[in-house]
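Excluded from the complex is one protein chain; the other protein chains are retained at their positions.
Chain naming follows the written order as A and B, and within any one chain the residues start at number 1.
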Amino acid sequence: MTPVRYRIPLPALAAASLVLVSLALALVFFVAPNDVNQGFSQRIFYFHVSIAFTAYACFAVGAWKALRYLWKGDPRSDLESYVAVHQGVIFGTAVLLTGSIWAKISWGHWWLWGEDELVLFLVLFLFYCAYFMLRFSVDPGPQRANFSAVYALFGVVLIPVSFLAIRIAKSFVHPQVFTLHGPNFGGWILATYCVAQAALLVFAYTLYRVELAGKRLDLRLRELRLA
Amino acid sequence: MTYFGDVGALARKDLLLELRARDTLPAMLLFVVATFVVFHFSLPSHSSQLAASGLLWVAIIFTALLGLGRAFVPEREQRVLDGLVLAPCDRSAIWLAKAIATLAFLVAAEVVALPVFALFFHGLSGATVAGVVLADVGICAVGTFLGAMAVATRARDLLLPLLFLPLAIPIVVGGVGASVAAAPSRYLGFLALYDVLFGVLCWATFEYVVAEAQ
Partner (left out) sequence: MIRARKLGKRFGEKRVLRGIDLEIAAGAFAVVTGPNGSGKTTLLRLCARLALPTEGELDVGVPRGRIGYLAHEPLVYRELSAVENLELYGRLYRVQERRERIGMLLERFGLWDVRHDRVLTYSRGMTQRLALCRVLLHDPELLVLDEPHTALDADGAALLDAQLAELRSERTLLVSTHDPARIESLATERLALA
């Protein structure tokens, strides 16, 4: 595989991530005002929501690259799709963890069926874990790439459909009294959130590039070994 | 119109195969009735009627899975798929025909299962039956699609439930809602939406599941 040229070099990205994440942490813990209702513990919300959005973005990129693979047949797109989905699952797991911690701190329960987003991520987590099982059950090649790409497309359609399902399930599933609310937006809160979101997106992209580089190197090594 | 002729010929073939082999449909029937008996013992005496309605949908999903696991076995066992794939017809016809045939089996199983459920537990509303019909379409569309993928992997039978269940969750929500909620039309509409969205997606992408080269 010919080496890929990116516009932004990896070290610059890593540095940017470091700066942004530090800034976000500083803002979250020292600058943003305390929430009226929930107090200090509510700060995890800045990360929870940013991570959730980043996870969606990763799955969307995964589906986009999958579409490109089906369209063009370029194995590079297959690898990129896989790495994006992988990142999505990592961030998705983080959503479940941060959500669970937040739930425990706020309401004393480790899991809240009433929290739509958490339940959605649970479903997506199951779905994308199956993605990996599918991928590891097929030998590398055009067939595996086809299967992965198609499944990634299914995933991206599942996201809104599941969300809608979870919403409408509320009328008959045991209604939870407790749900989590974000703080009211305004001023510093909005600014902190934006910085945290930007930081996480850049961080995710950095991880994506790192993993891609690693996988490409691995592939190249295999090619050389087999030649 | 040759497309639908192809679908018809392939669906006819699938129905003929089942008629001759006679293994999938009887198994599904037996399985669903046995599941109902298990449900009776799993529901504590104070459980509401609604719990039984919910379990109906669990039974439908798992019975469908049983049938779906067998859907592409004839094609894969003798690699007949290679012969079908080289034909000039649209490959999505293979999926559509298989989904229609599986739908026929699932409906046949339900024609027995639903009255048995009414006998064991409680009567079923019109909305429930409508929900079952709509849900069946979604189950068969997505299930046959995933079945074609699963049968080409090493893990085969293990993989199909894992791939299918997350996608089946919205169907269960729609179905249970139609059975249980005060305003079932919302859920029936949702099921129809699911069928359309995933039906189109399956139809458009089946080509890639069944052939390496386009």
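As a convention for this text, a contact is a pair of C-beta atoms (placed from the backbone, for glycine too) under 8 Å apart; a residue touches a chain by one contact, two chains touch by 3 or more.
The structure presented is a predicted model; accordingly, all values stated were derived computationally and were not measured.
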Which residue of B:A51, B:C89 or B:V107 touches the chain not shown here: B:C89
Chain A residues touching the omitted chain (full complex): 73, 139-142, 222, 226
Residues belonging to chain B that touch the chain removed from view: 2, 5-6, 9-10, 13, 16-17, 20-21, 74, 78-80, 82-89, 211-213
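Following the convention adopted for this analysis, only the chains that are shown with their structure count from here on.
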Whole-Å gap between the CA centroids of chain A and chain B: 31
In the complex with chain B, residue positions of chain A that touch it: 70, 123-124, 126-127, 129-130, 133-134, 137-138, 141-143, 146-147, 149-151, 153-154, 157-158, 161-162, 164-166, 168-169, 171-172
Contact set on chain B toward chain A in their complex: 50, 149, 152-155, 159, 162-163, 165-167, 169-170, 173-174, 176-177, 180-182, 186-187, 190, 193-194, 197-198, 201, 205, 208-209, 212-213
